[in-house]
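The following block contains the structure, expressed as structure tokens.
Every protein chain of the complex appears in place save one, which is left out.
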Amino acid sequence: MINKILASPADAVRLIPDGAVLLTGGFINCGFADELLEALHVQGTRNLTVIANNPSVGERGMSHLLRDGRISRLICSYSRKEGTTLIEDLLESGTLALEIVPQGTLAERIRCNGAGIPGFYTRTGVGTPLAAGKEHRDFDGETYIFEPAIKADFALIRALRGDRWGNLSYDKAARNFNPVMAMSTAVTIAQVDELVDLGSIDPEHVITPGIFVQHVVATSVATRKS
Amino acid sequence: MINKILASPADAVRLIPDGAVLLTGGFINCGFADELLEALHVQGTRNLTVIANNPSVGERGMSHLLRDGRISRLICSYSRKEGTTLIEDLLESGTLALEIVPQGTLAERIRCNGAGIPGFYTRTGVGTPLAAGKEHRDFDGETYIFEPAIKADFALIRALRGDRWGNLSYDKAARNFNPVMAMSTAVTIAQVDELVDLGSIDPEHVITPGIFVQHVVATSVATRKS
Amino acid sequence: MNNLTRQQIAWRVAQDIPEGAYVNLGSGMPLTVSDYVPATREVMFHSENGLLGVGPRQAQAIKDMNLVNAGNIPVTLLPGGSFFHHCDSFVMVRGGHIDISVLGAYQVGQNGDLANWDLPQGRKAPAVGGAMDLAVGAKKVFVMMEYFAKDGSAKIVEHCNLPLTGLKCVTTAYTDIAVLDLINGKVFVRELIEGITLHTLQAETDVELHASPQLALLKPPALT
Partner (left out) sequence: MNNLTRQQIAWRVAQDIPEGAYVNLGSGMPLTVSDYVPATREVMFHSENGLLGVGPRQAQAIKDMNLVNAGNIPVTLLPGGSFFHHCDSFVMVRGGHIDISVLGAYQVGQNGDLANWDLPQGRKAPAVGGAMDLAVGAKKVFVMMEYFAKDGSAKIVEHCNLPLTGLKCVTTAYTDIAVLDLINGKVFVRELIEGITLHTLQAETDVELHASPQLALLKPPALT
């Protein structure tokens, strides 16, 4: 019997070594896998590269990893963290390397990796500081730049419901980068609010088919079923 | 009030001139916009370029267009039509030009056009006759070929349910190329089995958001609502 | 001479959004534009975090933080709205499916170049978000800004000297004293508030201003 369900966030993050490259879903503070990131903090993992739309503004998880210098490199579209100068302090002290990527380019670069596509050409960013050093090429009289696929070791994502095959559904705007990141890596770990029986998610409404998910961890054991 | 609903297939295809380039959803014989294609036949439109996974094996719609020589060019992954030598006859008589594209490459080339991406690199087809004349490029020691975006004037797609904003849901494997083609062109016309009220399709379960659909035609007026 | 308030600029932008348009509102000031679209006009608001059919803000009592716009403001979704993931959201943006993008601006070049994001300056962490995608992807780009920068210079310039967001992308600039259309490298003044003439505005602006054939008075309603 296929069973992708792990007992706890701690069990799940045990797979993740120092120096790992992580995709982490979420937008502003919506749809982050806070419990997985928190477990990673507790585990003491360091020297992480994190690819996220933005550093989570929540109090748990990524905030703790950043505060304690566990993240050495951040690739994001928006690096500000409301109500704190944490990012500014880290950048100033030289302990955090930062790459800024336009939001749509970030999403597509992540998809590319999961789709067997080495990168893509886009008009986004042409003529701006973010095009510096990138391959430029004209198609039909328009200039594009080449943006390479982003490769990562793990995706830590957040979903609403999940089953033992790894099928996932999401809650409203908490969907954001999560399904895209799930497709991208060889090891996707999904934190779900609720475990459900196989078939509980209508096959027409599965947003992330289980093929893209290797491990599922529930944060609410009350609803656990197998 | 936004109302994308047209009264009949005939009204919808009136937009389509001779010489148009059409994306048509469907796979084998599942999910084709038969009534739109049939109306196009009745309208007498000719010199069409059709991009489809395969020529429909059904008796209506695309079969009639092919039989009467209205399709001068076919881009597909699979050109055989079961139970007939129609395609062979057309190829032999020189009235049909044919381009064969691997199925996944076809889908991605269509997506590219709707995504503002001029084409993509793929390993699919490298070393085969279908790579002839195409740009080759190595990434990380692997060889890829460049496949350009497919541009079309119209997409004729088939869905299960649609509303006046153009939101669509599909029926099982009849989904196939339809949502991908909807995204790709400036003018997407959807044949739906059933018109439903705004909000009837759960926002979590909308497969094609209305932004990708310009016109909706129902084949069953019995269920029409606004 | 009454400069437009921010609300009045938002109101002015809203008047130029036609029924049926697909519109993305940038964070900050642009987000208020939806408040001023006439109730009889159906407009589809897109939020790049995966929402189409964004409705009014949530009532205080609800506070569903999984239903927020790109500015993290709790919103509602209209019947007929939809949710989708980030790649699909930016297919809409990059692929030219959004009719109008409304963005803030630090500078606008007379050729339509836009500068509206921060490279590291002083201690501020950099942030570009979806602005670059919206600038090149939307069919029209409306910007909202004060006409003059804090140093008194016009924000509409011959060449932007701040980091660019996109090239030749701005269609119209809505400011506190004028509405400016950017057409083929020229700046056309379409509306001016009472008490300002094209002549007096030109005196304080380095780039050449042209009178739009539709030159009219910019007269917003009183708004709070």
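Should a chain be cited, it is by its letter among A, B and C, assigned in written order, with residues numbered from 1 in that chain.
Note that a residue touches a chain if its C-beta (ideal position, glycine included) is under 8 Å from a C-beta of that chain, and two chains touch if they have at least 3 such contacts.
This is a predicted model, so every value here is computed, not measured.
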{"item": "Missing chain: touched chains present in the view", "value": "A, B"}
{"item": "Contact with the hidden chain (one of B:G44, B:G94 or B:P129)", "value": "B:P129"}
{"item": "Residue of B:D11, B:D153, B:D171 or B:E204 in touch with the missing chain, whole complex considered", "value": "B:D171"}
{"item": "Positions on subunit B where the hidden chain makes contact", "value": "27-31, 53-54, 77-81, 85, 87-88, 91-92, 98, 100-105, 107-108, 110-111, 122-130, 170-180, 207"}
{"item": "Residues belonging to subunit A that touch the chain removed from view", "value": "1-2, 111, 113-117, 163-165, 167, 183, 197-199, 201, 203-204, 206, 209-212"}
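Basically, only the chains that are shown with their structure count from here on.
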{"item": "Centroid distance [mean C-alpha coordinates] between subunit C and subunit A, Å", "value": "30"}
{"item": "Touching two or more other chains - residues of subunit A", "value": "108, 122-123, 170, 172, 207"}
{"item": "Residue numbers of subunit C (touch at least two other chains)", "value": "77, 83-84, 90, 94, 136-137"}
